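Written below as structure tokens is the structure these notes are about.
Now for subunit A:
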Amino acid sequence: MTAQHPLIQVNNLDLFFGQFRALNNVSVDFKSGELVGLVGDNGAGKTTLIRVLCGIHAPTRGEVYFDGQRVVEFHPKLAIDQGIETIQQSVGLCDNLSIARNFYLGREPVKRILGIPFLDFRKMRDISARVIREFGLRENVSPDDEVERLSGGERQSVKIGRAVEFKNRVVIMDEPTNHLSVREREHVNELALQLRSQGLLVIYITHDIFQVHKLADRIVIMENGEKIADASTDSMTAEELEEVIRQGGRVVEKREKK
Partner candidate 1 sequence: MKVLRAALIGAAAAVIAFAVTTAYAQDKKYRFVMVSHIGSNDANMGWLTESLKTFEEKYPDVKTEYISTNNYSVQEHVRLLEQAISTKPDGIAVPIVDSDAFEGPLRKAIDMGIPVVAFNIPDSRPEGERIPYLTYVGGDEYLTGKRLGEYALQQVEAGAIPKPTGVVCAVHDAAHQGLKKRCAGMKDAMEKTGAKFEELFIGAEPAQARTALQSFLSANKDTNYIFSVAGWSSPWVWGVANDMGLKPDVDKEGVTVLTVDEAPVSIEGVRAGHVLASNSQGFWLQGYAPMEWLYWYHTLGYRPNSDILTGPIIINKDNADKWAALVRGVFGDKAYDEQNTWK
Partner candidate 2 sequence: MLRSLALSNVFRLLEKAPSFGAVIGVTVMLIAFTLVDFSGWWTKQTISNVVHFTSLLAILAMGQALVILSKEIDLSVGAVYGLTGISFIYLQPILGVPGSVIGSLAIAMLCGWVQGFAVVKGKLPSMIVTLGGLFAFRGIIYVLTGGSVHSFPVEAQNHWLTQLLGGEFMGIKGAIIWMLLVLLILSALLWTTRFGNRLLATGGNADSALSRGIRTDRVKIAAFILCACLAGFSGILTLADEPQTHVTIGELLELDAIAAAVIGGCLLTGGRGSLVGAVLGALILVSFRYELIALGAPSSWYISFVGALLIASVIFNQWLARGGGLWLIQGK
């Protein structure tokens, strides 16, 4: 599937936290139906960049375009309304809430009684349980259990199941295979490919460049808040890309897919 214009365009993005420069003149495009690997060491700015895309931070300078329209106001609600779903590392679940409540947080289904919208607990429980069991939730864990009681892998399953259920146009996955077993990791990667083939834009953040090279159409490398590489996976091998990171130079290459 091709679109007239890139789904997401980032132009000359600067982001400052006080005096600290988190993103430095970043320009990158993302297209629908593409799986892009976003790679770099800790502190490279990968998470920061996607936080701008999902509305948590507003850029200090520069522009972001979504589906051809300039993004004027940055708020996660607006990003979600645009169809951007995320699986983030440190945020996404509220420990004090149950699985079902977390699953539907922000888009709770309601049942009207005498005109007043009450939470539709049945739907919340049934659907969240079904989806998450597909991702390996143990049988003896109920959707009413507090998320705090879950293991790291189970929490990850909740986040992934949720993103898959509510997928729309973009799915951003920040280290989605954290805490997962080998089989679960394969499942997640299959999922990423599936989403791509359904025409979504998938942005996949990881440290493991070899793993993502097998999945992605394109790799974008970041370092110190800057984009240092942007290459299609059939124009550069994983080893070549790893060399780019190790050298830490400024190499910006964009080679088209043959």
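The candidates came about this way: all candidates are chains of the complex that A comes from, given by their letters.
Points worth noting:
Here, a contact is a pair of C-beta atoms (placed from the backbone, for glycine too) under 8 Å apart; a residue touches a chain by one contact, two chains touch by 3 or more; residues count from 1.
What you are looking at is a predicted structure, and each value in this text was computed from that prediction instead of being measured.
When you check 1 or 2 against subunit A in this complex, the one that touches it is 2. Residues 54, 56, 75-77, 79-81, 86, 88, 90-97, 101, 104-108, 110, 117-119, 121, 149 of subunit A are the ones that touch candidate 2 when the two sit in their complex.
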